[in-house]
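Omission of a single protein chain aside, the complex is shown with its protein chains in their original locations.
For clarity, chains are labelled A, B and C in written order, and residue numbers in each chain start from 1.
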Amino acid sequence: MAVVKNENGRDILLSMVKAVQDNKQYLGDVDGLIGDGDHGMNMNKGFTLYGKQLGDEKTTFTNGLFELGKVLLNKIGGSMGPIYGTVFMEMADQGDEVEEIDLQLFINMMEAGLEGLYDIVDARPGDKTLVDTLFPALEALKAAHTQGRDFPDALDDMVAAARQGKDSTKDLVAKYGRSARLGERSRGVLDAGATSCFIILEAMAGGMQKTME
Amino acid sequence: MAVVKNENGRDILLSMVKAVQDNKQYLGDVDGLIGDGDHGMNMNKGFTLYGKQLGDEKTTFTNGLFELGKVLLNKIGGSMGPIYGTVFMEMADQGDEVEEIDLQLFINMMEAGLEGLYDIVDARPGDKTLVDTLFPALEALKAAHTQGRDFPDALDDMVAAARQGKDSTKDLVAKYGRSARLGERSRGVLDAGATSCFIILEAMAGGMQKTME
Amino acid sequence: MQRILNNPDNIVDEMLEGFAKCHGDIVKQVITSEENTRGVIAAVDAPKAGKVGVVTGGGSGHKPAFIGYVGKNMCDAAAVGEICSSPTALAFLEAFRAADGGAGIACLYGNYSGDNMNVKMASKMAKREGLVVKTVIANDDVASAPKDQREKRRGVAGEILMWKCGGAKAALGGSLDEVIATAQKAIDNTRSVGIGLTPCTLPAVGHPNFEIKPGTMEVGIGHHGEPGIEVCPLETAAQMAKRMVDIVVPDYPYQAGDEVVVLVSGLGATPVMELYVLYNEIDKLLKAQGIQTYRSYVGNYFTSLDMMGATLTIMKVDDELKELIDMDATSVGFRQP
Partner (left out) sequence: MQRILNNPDNIVDEMLEGFAKCHGDIVKQVITSEENTRGVIAAVDAPKAGKVGVVTGGGSGHKPAFIGYVGKNMCDAAAVGEICSSPTALAFLEAFRAADGGAGIACLYGNYSGDNMNVKMASKMAKREGLVVKTVIANDDVASAPKDQREKRRGVAGEILMWKCGGAKAALGGSLDEVIATAQKAIDNTRSVGIGLTPCTLPAVGHPNFEIKPGTMEVGIGHHGEPGIEVCPLETAAQMAKRMVDIVVPDYPYQAGDEVVVLVSGLGATPVMELYVLYNEIDKLLKAQGIQTYRSYVGNYFTSLDMMGATLTIMKVDDELKELIDMDATSVGFRQP
């Protein structure tokens, strides 16, 4: 059964940073349609700050997640700081100090992230937020585990579910955040947070799979 | 020798009021080119107020001029209130209580108006202000008197000179008022005050001539 | 975009530097961690031992809010966010620390999801440090949710009256629970509505990110351009005043005989003389309904960068709120007498 060596965190985290940087403009455009257009800027600022802070250093995956979360929480205001900050820090707490992360542990980490998020936001699946990406991603991991799929395959399942979840926000009406005020007018467009969450999970999964090769 | 019966002031003053009202837009446009575009509005407001104040009443020409001047001075701020207010009130003072106004008295009135103006402004002929209309108008009256021309003809001469004076402002550079700040850029356009002064003198002369018919 | 900027990404930090330099007699910039080099703005004599610390915070771009309401008998500290974006949890935490005089912290802020989350996280962290933080969340903007969902409504210019009353209560020696109760009463007695006439442009974006068509106006617009309840043809000042009064008055409802504080704030770029024209109409309408104006404020109190438009805020006052609203205050944005 494949595992992620916690000590190989650097590449995973850098691929997450790069994915956000590459999609700065796209995320801004998505947010611009029914939000205030700053989502790309906000995410890019936080992830880039973390990338700079990391510099040439090595890091474990869990420590890196914790530091990334702290940067977001302490340096990025708005909703994104506390939201992604909480998710990453709670994930990190679960996997703290371990040497290897297997599928079960990763599921625990993701579950803790989602629970932490539920603690600070009222949004649930169907409300057109990043929860619509995160929740099905976790469900897919659990299903893969039940089905006895290998870790890399489970990650593929997670990404597919995240993508579907993200795409599902297009037909939803926003209930929280800035776009909520648009009511029915918010339908027909992706949710920015759901989109960034997919991009991050995809990059994270890809990074993890690479370390397992 | 023709004279203006002072008691016939109403028609003269009303023709002045009407001329200003009819040219409200035009004066605004002229002022808009190198000033702030409000000259038509300012003049129209003052003359219309006087017209309303007069209502259906009769008035002597000199009393009417005095009242018009007072309305301008008390109700119209900016430069136009004191400038035209002074001119009209000084003119009125000269002809106060007379029964008939002959060419000589009218010259005295115009001279007093110009002198009064010189008291409060530094502008002199050539500075691209209403002085460029008023000064040659007075000179023409004096010349006509010397030449022994009749009053109505002298008024024709005055209007012609006023028109020429007004047109001469086109090639001048403004030295006073808002357009002065434009320096060379003020050349090529009529001066708003010189234009309204011509319009007023033309209407005044026409009104006077009519009462002499 | 015809604006005065260096790097748009640094505008908040540069503004703070200028603000702190200019107003050293009223406020100070307190920097206590390497992670928040911007620090927080605190009253020059904060923290005051034994006094409840009054804290606020929010995104930038609403000058004089939020830092302009820090000062004598108003707020003790404010956390500063990016333009139209909540301050970080750390910034709120540092504001709590800067305001803590040992008698607890009253965090009085506006109902925006980012602010809610960051205050929540900051309060958790503060608790770990032994700080006692209680909150009042302003929700005076009538247009942002129906009355039966008041908890969803945004906070707008009514926050100023909440800070004024809460700040005065704390200055008079009120306990934390008293300050919280008073601030809550102040905002519960308060209703606001805004009309937007032009959009605003975020310096880092460079163009308006929403639209108000010339010849129209947006009734109920939010401070960040959140869509209002209705877009309609541009009206006269008298008609706008009627619309605003008709939204605000029945919602509370304010009634004949009530004494109220009236606050008309510009959204930034509307000439102040027009705010007085609007106030004049509002005053006539309130008088006609028998509502008595106890005090009134007109000016750019809570803005949205270069947006044109105005907000109307009404607060019903009782004897306690009258005493508090009357108290002198010295902040950059609100000075009395």
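Quick notes on this structure:
FYI, a contact is a pair of C-beta atoms (placed from the backbone, for glycine too) under 8 Å apart; a residue touches a chain by one contact, two chains touch by 3 or more.
Worth saying up front: this structure is predicted, and the values here are computed from it rather than measured.
Shown chains touched by the hidden one, complex as a whole: B, C. Shown as candidates are C:69, C:92 or C:297; the residue that touches the absent chain is C:297. In the full complex, chain C contacts the hidden chain through residues 1-6, 11-12, 14-19, 21-22, 25, 60-61, 63-64, 197-198, 212, 214, 217, 234, 236-238, 240, 268-281, 283, 296-298, 300, 303, 305-306, 308-310, 330, 335, 337.
Residue-level contact of chain B with the missing chain is found at 32, 36-38, 41-42, 73-79, 81-83, 85-86, 120-121, 176-178, 181-182, 185.
Definition applied: only the chains that are shown with their structure count from here on.
For chain C, the chain with the farthest CA centroid is B. Between chain B and chain C the centroid-to-centroid distance comes to 56 Å (mean Cα coordinates, whole Å). Chain A and chain B have CA centres that are 79 Å apart.
One finds 33 Å separating the Cα centroids of chain A and chain C.
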